[in-house]
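Notes for the one structure printed next.
With one protein chain removed, the remaining protein chains of the complex are shown where they sit.
Up next is subunit A:
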Amino acid sequence: MADLPPPVQGPTAKEKKYDRQLRLWGATGQRALEESHILLINSGPGVVGLETLKNLVLPGIGSFTIQDSAVVSEADLGINFFLEEDHLGGFRAQHTCNLLKELNPDVQGNFITEPIETFLDQPNALKPYSLIIVAAPTRPELLSKLSVHATSSLVPLFYIHSVGFYSHFSVHVAPAFPIVDTHPNPETTTDLRLVSPWPELIQFTAEKTNGLEAMSNDDHGHVPYVCLLLHYLEEWKKEHGGQVPQNYKEKTAFRNIVSKAARTNLPEGVEENYDEAVAAVLKSLNPPEPSSAVKEVFKAKECLVLSEDTSSFWIIAHAIQMFYTKHNVLPLPGSVPDMKARSADYIQLQNVYKSKARKDLGEVLESVRYLEKNLKRDTVIPERDVEAFCKNAAHIKLVRGRPFHVVQAGESIKWDDRAKSIAQTLTFPDSLIPLYIAFLAFDEFVATHNKDGLRGAPKVPGETDPEADSEKVTGIAFKIIDDLLKEAGTFVEEPDYSDVKTQTGEFVQELVRAGGAELHNIAALTGGLVSQEIIKVITEQYIPVDNTCIFDGVKSKSAVIRV
């Protein structure tokens, strides 16, 4: 024990509390959460928004604010976990805020009881917030204001419905919302460059496979599979005009060559390194072609035309695009999967990949610095950001945020460039687009009905007369379908047309049956989904929903559509 290194500093109290999530989004993700301030504009039964906040307070966002002018009623106590009997008659915003704050002393909570109409009229009312959640039902003019704010200030906006067994949410993020740290599955994303090895890797392979046939069994069974494949590829190339296996047939033939070269009749049975080599053939002999998502980034106007205030993402993307144009490959990520090998050989192989990755990074970094100078930027992009980009260059993702539908009384829904594709998928079996349309029709009903008089609370369908309201909402939904087909310049033949109408009618009926009520389970489930998406958007990690998600709690199915 005497030769052990000195005792370590154990994890901090915060690291202990957040251990299970830090293993997913790390310290940088956590920091981003802690810097966020989330506004919930609450209405209706008000559960889904609070269940969303619960899952954000627990992992430790910086602050939240609840805007809600409702007064706590008896019905709230039957559905909302963050209210108690003593709160009856008090402000819902205040009491839900206090009980949510109890979940995590690290989080700041605030509340606003002023009605949303006058609250939004104040100048800069939305300025403090880094993300906004709106729970339906809401007035279209208010939702429009928020949508305009999301567009102009680039603050992400989430709009949620939770009605009976159904829910929906749409996300409006910036028109260019890039993610570098997408957390791809390491098993399916290994990039070993076997078809285009560089001199150091070729030399390493030559050393490790020198006299392969004559090796002792122990040596032979410990040659890393990367070297085995490169070695047999060299032999293959000699007989195939310098070409690596091109198609499935050739790859299978090559795989047989590798497989036959394994030694058999060994005491331990099989050679694991040869097994690994054989298993890797089909997936590692493809030229490292960037995905369509990456090419889309390269072709984006933000990448092609840089200016003084271009964000660092696009400057790095531009530099990597330059690298790609020059070398016809992306920078090497540099990671090597575990494989049967002696420790020293494996570490050496790892270093061959790491050095190449560092060299590629160096080239990209040089371009970045050059671009920064040319653009006269006053802030320097940290090297670690360039490094992270190079490591994950093949898996970066660009989400093109756009405003979601805000239903205006008496105006028909515009689907624009999405009309054709939505109209096509409308009739797919199990399509949830009819349910999305039912939600739009629900909003149109809300936009045209008041509880009492002109400035009263919005009236939702099914509160008192589900049958009559169901008929009205179905009529609205059918009109939305017909408008969609018209805009797409297409039509649906019978019996599909009648089927879609029947389905839509059923979704509407089920939606109206709830009379605007939330079911706690559906609110909790949807709050889980929305909070997860908010975490992705704030941390800029993983891949967020683009841009609308529907959940059907009758069939327990979900769908994501871009509208």
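To be clear about the criterion, a residue touches a chain if its C-beta (ideal position, glycine included) is under 8 Å from a C-beta of that chain, and two chains touch if they have at least 3 such contacts; residues count from 1.
Criterion: contacts and distances are computed from a predicted model.
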Undisplayed chain, where the name is taken from the UniProt record, one of "N-terminal methionine N(alpha)-acetyltransferase NatC", "NEDD8-activating enzyme E1 catalytic subunit", "Anaphase-promoting complex subunit 2" or "Vacuolar protein sorting-associated protein 21": "NEDD8-activating enzyme E1 catalytic subunit"
Contact partner of the left-out chain, one of A:137, A:164, A:245 or A:458: A:164
Selected from A:67, A:209 or A:531 as touching the chain missing from the view: A:531
Contact residue for the chain not shown (choose from A:37, A:420, A:449 or A:513): A:513
Touch with the omitted chain, as defined above, among A:55, A:69, A:170 or A:431: A:55
Touching residues on subunit A - with respect to the absent chain: 1, 3-5, 7-8, 10-11, 13, 15-24, 45, 51, 54-55, 58-60, 74-75, 77-81, 84-85, 102-105, 164-165, 182-183, 222, 338-344, 346-347, 462, 466, 505-506, 509-510, 513-515, 517-522, 524-525, 527-529, 531-533, 535, 542-546, 549, 553-558, 560
